[in-house]
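The complex appears here without one of its protein chains, the remainder shown in place.
Order of writing sets the chain letters: A and B. Residues in each chain are counted from 1.
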Amino acid sequence: MNNIIVLPLIIPIFTAVILVFLRNYIVVQRMITITTMIAVSIISFFLLELVQREGIIKLDFSGWKPPFGILFVADTFSVLMVLTSSIVTVFCLLYAFSTIGERHENMFIYSFVLLLVGGVNGSFLTGDIFNLFVCFEVMLMASYVLVALGGEKVQLRESLKYVLINVIGSSIFLIALAYLYSTVKTLNMAHIAERVAEAGQDPMLTTVALVLFIVFSLKAGLVLFFWLPGSYVVPPTAVQALFAALLTKVGVYALIRTFTLMFPHQPEVTHTIIGIFAGATIILGCMGALASRNVLTIAAYNIVIAVGFILIGLAVGTESAIAGSVYYLIHDMVAKALLFLLVGMMVYLTGEKLIDHMSGLIRNYPLFGWIYFLTMLALVGIPPLSGFVGKVLIGKGSIEAGSYVLLFLGFASSLVVLFSLLKIFLSSFFGETIITNEDKKPLPIASMASFIALALCMIAIGLGAEQLLVYVQDATNILVNPSIYIDAILSES
Amino acid sequence: MIILIGILVSVATYLILSRNMIRIIIGTAVLSHAVNLLIMTSGGLKTGNVPLLGHGDGPFTDALPQALILTAIVISFATTAFLLVLAYRTYKTNGSDDFNELRGMSDE
């Protein structure tokens, strides 16, 4: 039964390999890809229910008991992430079918997307830190190819930078692992947590934790986000949306795991640094969003702001703050994917990227415009849409912990989010239309379907907060009481 | 030994901070050597026999880091291969190997 845990990783990877042999059958490729992702979504949902019923489940590969073998662990947090990312992927794929073009489809793009998803899901599910590194590499390698896929001048330039930065990141990750191994002599995350707790997380271990912090910050775009605006805006829209929804979130996930499970004992050092970084990220992200007039860049900086906002929850560290982070993470995966799809569609329809060159789109494409408006409100955190509950929880947590500076920055950032997205809405959707009916490009139906579906997800995450909170609170419970996780892994059952 | 790693890291860092594509790529290679050696030391140095059962009866050196390094080497090889092709393509399309010239505006 436990074998089901590995499916979200294995299925996409195997399908990806199969797709390579179906290179010329694009329709078949599409069918298989989307079926796979729907299957993975269903499996993840099933897994979520299973975890709810039976508590944390683990899968020890080849049957080697922890801490000796590698294992996958499904707790509510990780499964929620897997579920959200799978669902988002389904809709991004739906969008991709109608827009991406045969040129890319011939070049195994669906294989790479599936491999990316496999790596992402693996990163969420693994319970072994070195395996996390390997899953990261799967995900990164796929993302390298996806950034470069297309071979445009800008793409190649940005992807080379992206690859080089991540190569350095991976090296630092390995350095961190070397330190980790020479200190705690184990690789299983639960076991590490146990040993760190045993040693009381002395300064040496905290140093190791900080090296990991740098690595994950680089992935999450926490302060070290400068690679993000460049590389996120060059690939095709559907890929951008996937990146926006998944890649940085894996880093955020890793940060939350690291500092709740493995190294939670020195919050005055680690969580202070996280707080400072989160604040700085918000400030810099806000400035970036304010400065830009390019729809893609504005959207990219909005990712940065959200990362800072989510990590406020981690920095604050109270139960409601962490619940807020988890909730906001789910919201942000959906809403950011939608945002990127929408701005990508704007570029597709008009051929322009600067907001000043677009006008009156809402007259040509009313539903499209209103979905953008709705997304904007959700990202600002206006109830009853998806961003609200997470924002309230993080705010509540900051007040409980007395972190008023972070509270201020977090809440002020929603205003900048509003301002930057409203800028797009007012100048590109409102105003006189400049597209005549003859020039009007039709909006692909499949894309519209994915917009509507994601928008419905956003509304559901907001209105159905109570239903979702059951899961989120369960996830939080494990995050704030790491002993549950540790016991589930290490106790012989 | 660690000092050697430190020197390698310094050299790698310096190379990486250069503007030239080749030097940066070599820098990453040097860095990965250094990292591998570091992982090697993390198991403690030379405290035992070759981890082959039957070649002496232990204590063996810590075999786990060796396994990790093997994985790391292969992954970094894969990355390097991709990186080289990418670098070549970038140079061909952008016509420069100097990152100072490969800036690109954010609002393109």
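Everything that follows uses one rule, which is that a contact is a pair of C-beta atoms (placed from the backbone, for glycine too) under 8 Å apart; a residue touches a chain by one contact, two chains touch by 3 or more.
Assume contacts and distances are computed from a predicted model.
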By UniProt, of "Rhodanese domain-containing protein", "NADH-quinone oxidoreductase subunit J", "Multicomponent Na+:H+ antiporter subunit A" or "ABC transport system permease protein", the chain left out is "Multicomponent Na+:H+ antiporter subunit A"
Among A:T15, A:T186 or A:T350, which residue is in contact with the omitted chain in the full complex? A:T186
For the chain that's not shown, point to the residue among A:Y232, A:F388, A:F451 or A:Y485 touching it. A:F388
Missing-partner contacts on subunit A, residue numbers: 13, 17, 20, 61-62, 64, 67-70, 103-104, 107-108, 111-112, 115, 118, 122, 130-131, 134-135, 137-138, 141-142, 144-145, 148-153, 155, 161, 164-165, 168-169, 172, 175, 178-179, 182-188, 191, 195, 198-199, 202-204, 206-208, 210-211, 213-214, 217-218, 223-224, 226-227, 229-230, 269, 273, 284, 286-288, 290-292, 360, 377, 380, 382-384, 388-389, 392-393, 395-396, 399-400, 404, 407-408, 411-412, 414-415, 418-419, 422, 426-427, 430-432, 465-466, 469-470, 473
Under the stated touch rule, tell me which residues of subunit B contact the chain that is not displayed. 1-11, 13-26, 29-30, 33-34, 36-38, 40-46, 48-54, 58, 60-64, 66-67, 69-71, 73-75, 77-82, 84-89, 91-93, 95, 97-100, 102-106
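Following the convention adopted for this analysis, only the chains that are shown with their structure count from here on.
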If you average the CA atoms of subunit A and of subunit B, how far apart do the two points sit, in angstrom? 27
What residues of subunit A sit close enough to touch subunit B in their complex? 130, 134, 137, 141, 144-145, 148, 151, 153-154, 156-161, 163-164, 167-168, 170-171, 174-175, 177-179, 181-182, 187, 229-230, 292-294, 297, 353-354
In the complex, the residues of subunit B that touch subunit A are 16, 21, 24, 28, 31-32, 35-36, 38-39, 41-44, 64-65, 68, 71-72, 75-76, 78-79, 82-83, 86-87, 89-90, 93-94, 99, 102, 104, 106-108
